[in-house]
Every structure is written in C-alpha cells, then in structure tokens.
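Removed from the display is one protein chain of the complex; every other protein chain stays in position.
And now, chain A:
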Amino acid sequence: MHDPAPTDPALTDPALTDPAPTDLTPSDDAMPSDDAMPSDDAMPTDRATPSGVVAQDAVPKGATADPAAGLDWRRVHPVTPLVRGWAVLVAVLVVVGQQSFGGVVSGDGLDLTRYWVQVLLGVVVLLLGALGISALAWRKTSFAIDDDSVHLRTGILFKQQRNARLTRLQAVDLNQPLLGRLVGLAELRLEVAGGADSAVRIGFLRLADAEQLRNEILARAAGVARRPDAAAGVPGHPANDGAGHASSAGHAPSVATGPGEAPADPTGADAAMVDAATADAVTVEAATAGAAASTPATPAGTPGLVPGTPAHGLGLAVEAPERPVLELAPGRLVWSLVRSLPFVAFVVGVAALVGVAIGTRDLSIAYAALPAALGAGGFLFSRFSGEFGFRSAISPDGVRLRHGLLESRAQTIPPGRVQAVQLHQGMLWRDRDWWRVEVNVAGYGVTSESSSVLLPVGTRDEALTALWLVLPDLGDAHAREVLDEALVGSGPGERFTTAPRRARWLDPWAWQRQGFAVTGTALLLRRGRFVRSTVVVPHERTQSLGLDQGPLQRRLGVASFAVHSTPGPVSPSVAHLDERDAAALIDAQAARARRAREHAGPEQWMRSVLAVVGDES
C-alpha cells in the first residue's frame, strides 16, 4: 500500500504485453543503447556511481518509471523442470506401470503386444508434451535484479511478473533438494512477508551462481551496492582476508570461547556486531577503492565504466565474511529426539501394541495402530533429517543457518528481521538444561517449520548465544541474570512481575511462572512449569497488543496479555496477570513500542554502519 512502484508491472512492462517469444531481446537491446548514449545521463550516472549510498537514492526514480528497461534478464538452469517435476514424472510412470501390469494378467499374445505399443506410445506422447511445456515454461521464466528490487517473470498463458522490494526482504534461503544436491543445483528463496506463497523462488541455478546471486541480493538489500566490476577489479581474496583478520583480531573470542558470556555482556556483544559489520563495510570500501584505482580513467558517472555491468549484471559480489558460532553434533540431536515426547509416545505405543498382539495372538490391532506409529516415526525422522548438521554463523548480512540431511538449506536472516524469539524446554530436557530456540520471521509463516528454528537443541549457554545472534543488545546491564530468571525463575523476582497468588485457581501449576519483565530493548514473557517457555519480543517488532478477560478472570481480578506477532511458531502471551499490572503493561508497552519504532534502524541495515564509518574517516 505504501509501495510507490506500480503494483501491476504488467501494465507498464512492454515486454510482457508483447506476445512475441523473444522477451529477452528488448531489454538486452535497450541496455547497451542506454549506456552508449552519454546524453542520456540519468541511467548511466545511477549505475556507475561507485558509492552505493548515493546510487540508492537516485535509482528508484529511474527504476519506477519503467521497471523492465535496463534490466539484465537472466534465465534459470534448463534442468529446472526436471528437478521440480521428477516426482510427477515418477508418479506417472508408476500409475502407467500399475495399469499395464494389471492388463498383463488378462491379455493373450496379440492383444498384449498391441497393448504395450499403445502404452508406450501414450507414455512417449505424454513425456514429449510435458517436455515441451516444461521447455516453454523454462523459456518464459527469467529474473533480474536492480538496486531496489528483484524481478521474476513466469508463466506461459497466465504471465506473472513478481517484483520483490529489497527493503522488504525478510530472509534469503538457498535450498537444495536431494536431486538438486546430486546435480549441484540450488534454488534461491526470497521471503518478503506478503502472506502465503509470497516468496520469490528463483531456481534452479548452479550452486555457485545461486550463492553469488544471494550475496549480490543481500549486498543490495543492505544498502551496499557493490558494483560487480568493483568486485571484479579486486578479487575476493584480499577483501575476505582483510575482513577475517579484522574480526578475528577483534571479538572472535567472545563468541568462540565463551558463548555463555556473550549475552551477559551486551555492550561487548554489540561492539562485536558493529565491529564485524564495520569490517565488511571497510572491505567494501576497499574493494570499491581498488576498482577505482584499477580503472583510473573512468570516474563515476562516465558511461565507460558501465558496459562491464550488463555483461553479467550480478555475481562476483564478495560474500560477507562470517564467523561460525554454533554447531550441533548429530549425537546430541539424536539424544534430544530420544528425550522428546513423540519418541516416548512412539516407544510406549509400539511396546503396548506388541504386548497386545502377543497376548491376544491377533495382529489386526497392530495393523490398526500402524498409521499412528508411522506418523510418529515420520515426525521424528523429518526432525532428524531437517535439523541434521545444524550450524549457525554470524555475518554482517545477518544470521546464517545451515542444516539438512537429505535436503540442505542455507538461510540468511538479515539483522532486525526476527519478530520474536522463543526458548523452549521440554520436560525430559530439564536435567541436561537443553533448550530449543525458535523464531518468528515474517514470510516463513507457520508452514515451513524447519526454517523457523534458530537452534534445534543446545545448552543454556548455547541457547542464549543463539538469542544473542538475533538480539545482540538486551538493553540491560545484567542481561544474564534477567535471562536466567526468565528461563528457570519462579515466582515474583527482582525483575519479573508474575501472576498473583489468586490466579492459582485458574492455573494451579504454572501460575508462579506466568510473568513478564521489561528491558531496554525487549519484552520478556515466560510461562510453563513442566514445559518451560520464554519469549523475547523486541519492542520495535510489536504489531499490536491485546488484553483479554473472561468471567472467572474478572472475578479474580486478573487478565491475560498478548503481543501479536507475525505468523510463526512463537505466540507471545502471558495469562492471569493482576489486572492492574496488565493494564499498566499494555499502556506502557504501546508507548515503548512507539519509541522503539521511531529509533529503529534503517531497513537497509548496512547504511547505519556506513554512516558511522563515514563519520570516523
């Protein structure tokens, strides 16, 4: 609604309304002619300015005038339809196979031959048709990126052009399904928080291309428009080395050696973040400077610099340096699953079934219960395969998460995109003090459950490190104490306001856990006595607030408070607070959220860092 760009690109895109299949030609032609004309200074100036900050301000005018012009449209890998549609293909073959084997039994010699010929013909025609449609679909699928959005064109009959604004980018995932891994292809998934199925899926691409595209998109979304030829002028190695050196000399120990201490020292943690980010910014500056030095005859704005750009348009962006933070050992993942309720239920259920089957010598009960056992087993396996090899890392582009046994996934969640964090501890994890950390990220929603996991299982220190990754500054000098109280505390404490004693009528077990605390940057809500849960919501990520009171609650003078967050596994709420506390909380929280929003950082997260660097130099 606030998007100044035309919402229906089809209206303004001449290439889309053009029925000719040569949809790549107009933009390809348009590009060099634009660049070759020195008189047409608007586009070349924007594109050639070495400083991304300046270029960012200037580009939208040109870009919104005609989104299709001047874009370098690229195609995905030709194998894409096969990778996407192999399941359908297999299904067709299986169905045909079943049908024909049914026919074998009842046919005699001549009929049989004729039948097989027909079947084969049918399959060939079907495959050819599918191949043709796939080829056409592939031909009609193309994507392009410019400084403020990603464009994706798809569709044969019903054309669709999707234009995702980079300032609205919530997360970038690099997915490799099993088949994709075998052939070295990956799919890029850009989440832009537009509700269900709003993700922009670009794929499949060769893995290296996909990674470069991701880096390029992240760099542009961060507000650091790293020009491709700048990166080309200076190969990635010196830049990476410089950044790696800076970060290891700086604050690497605070993460690598003492993860538990990191959250307790918010200022240090914050400094580490800025430092890492600064390191990257410096490398970018260095890269740009290097490029300028390598091409001294072409100052900014001269068209001479530009022809390098459309040749590849993307790629060659230096990957932001990252530092590994946490790694999950397979053994612990297995143990954490063994100590989970589904596994216990699974084992107990299977044991009971076997007992019944042996006792009654009747297998029909076992058959009846088979689906339930398969369901539990499937859940456990999907957990295991989805979270296998989980690693997290921090980079100036945000948090990087990698996981997956069969289908591998590399997620990047830029800073400030996490809407709420939940630390969760099942009953059987208590003696190990294990926690699971989940987040709400707009765009992931509730369907892609494995995407919303920040840490599948980890000790308390590791869980707090994971929290620190997405919320480096809790805004409290004694962050560790606050968090300890939030995780395992009970009853009214130093910082926590809890439900009053009279709430035990409504919540006899957990009333002492129900509580909230406020720090400088976030609201902490805790609940659950047997299954502990702590939710952290940054003030500036509050969507709306709610207060509810039923008749029993009114009699007891208590009320339930909720923060409404984007769709995801975390639903921040606390029940049965004293109604005066609840009323004060909703009032104060509305004001705090407003103040936090006013001081929230820019959507292009590197801009603030660049501003700092600019001031210092």
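Throughout what follows, a residue touches a chain if its C-beta (ideal position, glycine included) is under 8 Å from a C-beta of that chain, and two chains touch if they have at least 3 such contacts; residues count from 1.
Note that contacts and distances are computed from a predicted model.
Matching "ABC transporter permease", "Phosphoribosylformylglycinamidine synthase subunit PurQ", "Anti-sigma F factor antagonist" or "YdbS-like PH domain-containing protein" against the UniProt entry of the left-out chain gives the name "YdbS-like PH domain-containing protein". When you scan A:142, A:170, A:498 or A:534 for touch with the missing chain, the hit is A:170. Taking the complete complex into account, A:566 is the one of A:141, A:340, A:498 or A:566 that touches the chain left out.
Remark: the omitted chain is touched by one listed residue; of A:442, A:524 or A:606 this is A:442.
Among A:320, A:423, A:593 or A:606, only A:593 touches the chain that is left out of the view.
By the touch definition given at the top, chain A reaches the unshown chain through residues 1-2, 167-168, 170, 193, 416-417, 419, 442, 540-551, 554, 559, 562, 564-567, 571, 579-580, 582-583, 586-587, 590, 593-594, 597, 600, 603.
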